[in-house]
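With one protein chain removed, the remaining protein chains of the complex are shown where they sit.
Per-chain numbering from 1; labels A and B assigned in written order.
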Amino acid sequence: MIIKLIINNEEKEFTIKPGDILLDVLRREGYKGVKKGCGTGECGACAVLLNGRAVNSCLVLAAEADNSRIVTIEGIGTTEKPDPLQESFVEAGAVQCGYCTPGMIISAKALLNKKKDPTDTEIKKALDGNYCRCTGYVKIIDAVRMAVKKMKNK
Amino acid sequence: MPDKKGSIFKKKAKEEPVDAGNLKYVGQSVKKVDGLGLATGIAGFVDDIELPNLLYAKILPSPHAHAKILSIDASKAKKLKGVKAVLTYKDLPRIAHTTAGQGYPEPSPYDTFILDNKVRYVGDRVAAVAAETEQIAEEAIKLIKVQYKVLKPVLDMEKATEKGMPIIHDEKEARTIIPLNYDPKRNIASQVKALTGNMAEGFSNADHTFENIYYAHYASHAANETHIVITYLDGQGRLVIRTSTQVPFHVRRIVAERLQLSESRVRVIKPRIGGGFGGKQEVLIEDICSALTLKTRSPVKLHYSRSEEFIASRTRHPQRIILKTGVKHDGTITAIDMDVLMNTGAYGSHALTVACNTGSKVLPLLRCENVQFKAQTVYTNLPVGGAYRGYGATQGYIAMGIQVDEMAERIGMDVCHFYKMNHIKVGETSPVFKALGEGREGVLQTIESCGLDQCIEIGATAIDWYAKKERYERQTGQIRKGVGMVALMQGSSIPDIDMGAASMKMNEDGSFNLLVGATDLGTGSDTILAQMAAEVLDVPVEKIIVYSSDTDLTPFDVGAYASSTTYLSGYAVIKTAEDIRSQIFDVAAEMLKEKKADLYVKDSAVFSKKTGKNITYQRIGLHSLYEKNQHQIASVKSHITHKSPPPFSAHFVEIELDMDTGKVKVLKYVAAIECGRAINPKLAEGQTEGGVLNGISYALTEEYIFDRQGRMLNSGFDNYKLFYPADLPEIRTILIEGYPEPTGPYGAKSVSEICINGAVPAISNAIYNAVGIRLRKPPFTPEVVYTSINK
Partner (left out) sequence: MLSDIRYYSSPLRVSDAVNELKKGKGKWAVFAGGTSAVLGRMGNVSGFISLKNCGLDHITQSRTELSIGSMARIQDILENKAAQKFAKGLLYKASYRIGSTLNRNLITLGGNIIQIYRWSDLPVALLVLDSKVNVKGPASRTLKFSDLLKKHPKTVLKYTDIVTEVRIKSPSGVFGTEFITFSKTEFDYALCNVAVFIQMNEKKCKDIRIAFGALQPLPFRAYKLEKMMKNKVIIDELIREVAEEASKSTEVSSDFRASREYKKHLIRVLLERAIKGAMKSA
């Protein structure tokens, strides 16, 4: 079957099988920033925005995403024009191995799209499905706070 | 005994005193050089490339803990459409090896085969398939018919050496390649003994003796990126291994050996790595994937599932430690007797060295003349142990950290004071350094930097130790609080064994390529190495283009383990950059018509002290490559070390304990750490915070649960409980500065491993403070704590 998606503001059409998983389709189509950590919805490395909501793309059937808007980490910002969240993750020391980082930033982005000034509890809750072994999360929470400040000053 | 080679820096320091005020890039929290690429999702991990005709590999795992393969029939699998290769033990050379990614000659026993006619744990490899899609590979696996003769398994390490137990490694090839006390017929993978002083005398001088049994349990490294490798042939038919590894050069050597290739026919590329923590100091899946590529001549990918990662990669070695100590009324420790029984699982990866480190990284912390250390590592039919951040010290500090608390309590001394009184000091040595090495005798060393007293003082203040400790001793009610602490040391690299090297060249725009074999696996080593090079050359860090690691391109490095990269590879980078600087002076002297001795570098330029004349790196670069006496300014330097200076740390924790459910919640954790000079404070903090949280969940919730057949029941993130952001307690890292290590690059020591060792003992001690119960067998899950309180 053929599905139409708007990925990072670009219209795309993919031929898929009914049993295909969105994570696999995205990676196959070159969105390598979407990572596979567990394949069972328990690590958040594959998070994308699906119609504005942060979801584990490993738990989304590609067919079900037909006609959706998807934002992957590649659509959040680039090295030339990074998003304040991406800058903050680097500046705060929130990136170690970086494997969880795209998913973390996606979850944080979904939060900041809704809440301009989240509390620490809200930040932790918004990232509650994003696993990281490297950082102990301390600097990840710092980074989200730092991004909030950056966005306020813009 | 100060050594000569290790003190290069010290001598230099006398000529050009380096204090923090003079440093421009070192000691600064510069941004990680690969940070933005990772944060934008473009930095390439192993799986982030596309190769034509890529095949997918799958492994058939053993359903039995211990069995002989009577017959194996892959004919149906081979016939399945899309299947390109099936490998069983019959198709591969039978070469005993170790999967431990250690330097040659490895101290781990050679007891593993790429595929064997015997399986030794549930999940052990039986066969491998390469097929056009993952689904076909999975289907093919199911079509392989295997007849097993099921053998009795050994599932209890405490019974592994008993008479009548089945022999797990009864194959004739099992051996060690250096003389070690290896005894597979008794399921013994390694044994070691060390003694200094006189134990009987030590104990007879004691006013109090302590003896207890402590345990350390299995754990998964749980790196976010599971083991993955892609193998293919290059334009010359050479084998290329693109792999998630901490040890690219060991991979080259070991895979070449296993597949009977020469190293020149193998290239190993380490791209970005999604975390290792020791789990990727293992040459684990590269061999079988390479064999599939050699058989099919196609690119092949093997990517472990999360479940395979739990079961069939590597784990923290469980241990039982019987610790006996003698102490005088005044707090003097008169004797320490540590007896370690370690479970290495089905194969002896790191079986000797992890056990040795349980002694060598723990015992020297406390002054004591009479020390005995015994360790025996046994085989069982359970998942395989390996290198895991902390490497034996984590296990050892469970015993020592809890027993020190017991000692201090018994003699009525505050434990902080007890540590301050007893810990090793600058100028002192420990007989244990010499007595215990890595597969051979250790190396005598004297402590030249130690900020542990300050770690203890500052940490105690940060948690409000004295007031809380006393207040929490007498509580009633359902919710109780407690504080606990522990002091720690580790090491920095393996002396006289590890080697790191760097190469560097200058470009015409005044930038530099820095090629290192050192393996950044997320730790930030690319960044701190760039900072050191930038410091020597006085250029912005962006002008240092770091590349790690590729066996065709970068010089040798043992890899990222044993807390060695900053200390060891860092020094190699400094030497290289100094040589580059010298070559720059040569060109500048010619261009400026000045004496080389009068030149110095500043802000990407060379200046003359005498005339003030100067010239930019850009001009020098362009000149050297295009204008006159053209040559490449380049250098390669190596570094070895004769020391392994320990970083020191004091950890403090405050917990809350629900008496009704037994649930322990960490409220606050303070890690005060002295790692010499932190090259990049933010990254050093990050290492500490990550290790601390890993330690906390290891203490409270992480565990392997097996059924009676040795099958792991919780091989997923659903039932193996790690901490997520919502579980995060307040963690405070305090870097104690002002104790530069004279033998370290810019005064640095290691930081990455020490931080994981504190949580179990500190939390156990805090539980004692809260409810008066000593827990010596983690994890302290709600049920364990509740049951212990209500015994």
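Everything below uses one rule, namely that a residue touches a chain if its C-beta (ideal position, glycine included) is under 8 Å from a C-beta of that chain, and two chains touch if they have at least 3 such contacts.
Not measured: the values here are computed from a predicted model.
**Q** Name every displayed chain that the left-out chain is in contact with.
**A** Touch partners of the hidden chain, whole complex considered, are A, B.
**Q** If I consider the whole complex, including the chain that's not displayed, which of B:F512, B:Y724, B:Y739 or B:Y768 touches that chain?
**A** Once the missing chain is taken into account, the touching residue is B:Y724.
**Q** Given that one chain is not shown, which residue among B:G331, B:P681 or B:P782 touches it?
**A** B:P782
**Q** Would you mind spotting which of B:D156, B:D603, B:D660 or B:E730 touches the chain that isn't drawn?
**A** Missing-chain contact among the listed residues: B:D660.
**Q** Considering the whole complex, not just the chains shown, which residues of chain A touch the missing one?
**A** Those residues of chain A that touch the unshown chain are 1, 17-21, 24, 40-42, 44, 47, 50, 53-56, 58-61, 63-64, 66, 103, 107, 110, 125-130.
**Q** In the complete complex, which positions of chain B touch the hidden chain?
**A** 134-135, 660-661, 663, 697, 700-701, 705, 707, 713-714, 718-719, 721-724, 726-727, 781-783, 786-787
In the analysis below, only the chains that are shown with their structure count from here on.
**Q** So how far apart, in whole Å, are chain A and chain B when each is placed at the average of its C-alpha atoms?
**A** So the centre of chain A lies 29 Å away from the centre of chain B.
**Q** Please name which positions on chain A make contact with chain B in the complex.
**A** My answer: residues 27, 30-40, 42-43, 45, 72-74, 76-79, 82, 86-87, 89-93, 95-102, 105, 123-125, 127-141.
**Q** Touching chain A in the complex: which residues of chain B?
**A** 29, 31-32, 34-45, 47-48, 50, 221-226, 272-275, 277, 303, 305-306, 521-524, 682-683, 685-686, 688-694, 716-718, 722-726, 728, 731, 733
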